[in-house]
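Only one protein chain is missing from this complex, and each of the others stays in its spot.
Showing subunit A:
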Amino acid sequence: MPRRTRLRKVVAPPEFKGYKPYGTYKNSKEYVELLYEEYEAIKLSDYDLMNHKEASELMGISRPTFARIYESARRKIAKAFVETKEIRTVFGNTQMDDSWFICNACQARFTIPKTLKQNICPMCSSDQIESLNNQK
């Protein structure tokens, strides 16, 4: 019986559902599934320029595990590039930061600190807000 997979903490989910290649004759429906934690690994190390140790602590996993997720992410992206496949993001073994909300009226994403009483969108004052936690 292997150990259970620890949930990886993700600060914020990606803002897209996927990427599609264009300018190709191939019209296949094949795709590569990029997990949220893999997106986060790429973001932390290549966009925020953190080292693997810092990034792994942030995601609540060990450094070797982070390295594995990061490698798997790179390989998936490379596979999609070379084989002209679509990339789709899927939830994976992720634990979302529960503090993010989205406004359905203006698409702004925001947090609500404990000191704030009203639950309205800070941009358009709409009350059509939704938590991004555990969204599938």
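What we mean here is this: contacts are C-beta pairs under 8 Å (C-beta built on N, C-alpha and C of every residue); 3 or more make two chains touch, one makes a residue touch a chain; residues count from 1.
In the analysis below, contacts and distances are computed from a predicted model.
Participant: So which of "Carbohydrate ABC transporter membrane protein 1, CUT1 family", "RsbT co-antagonist protein RsbR", "Urease accessory protein UreG" or "Dinitrogenase iron-molybdenum cofactor biosynthesis protein" is the UniProt name of the chain that got left out?
Facilitator: "Dinitrogenase iron-molybdenum cofactor biosynthesis protein"
Participant: Identify the residue among A:Leu7, A:Val90 or A:Ala108 that touches the chain left out of the display.
Facilitator: Of the listed residues, the one touching the omitted chain is A:Ala108.
Participant: Could you tell me which of A:Thr5, A:Ser62 or A:Ser125 touches the chain that is not displayed?
Facilitator: Answer from the full complex: A:Ser125 touches the omitted chain.
Participant: Of the residues in subunit A, which ones touch the absent chain?
Facilitator: On the subunit A side, contact with the omitted chain comes from 11-12, 15, 44, 48, 50, 58, 97, 99, 106-116, 122-125.
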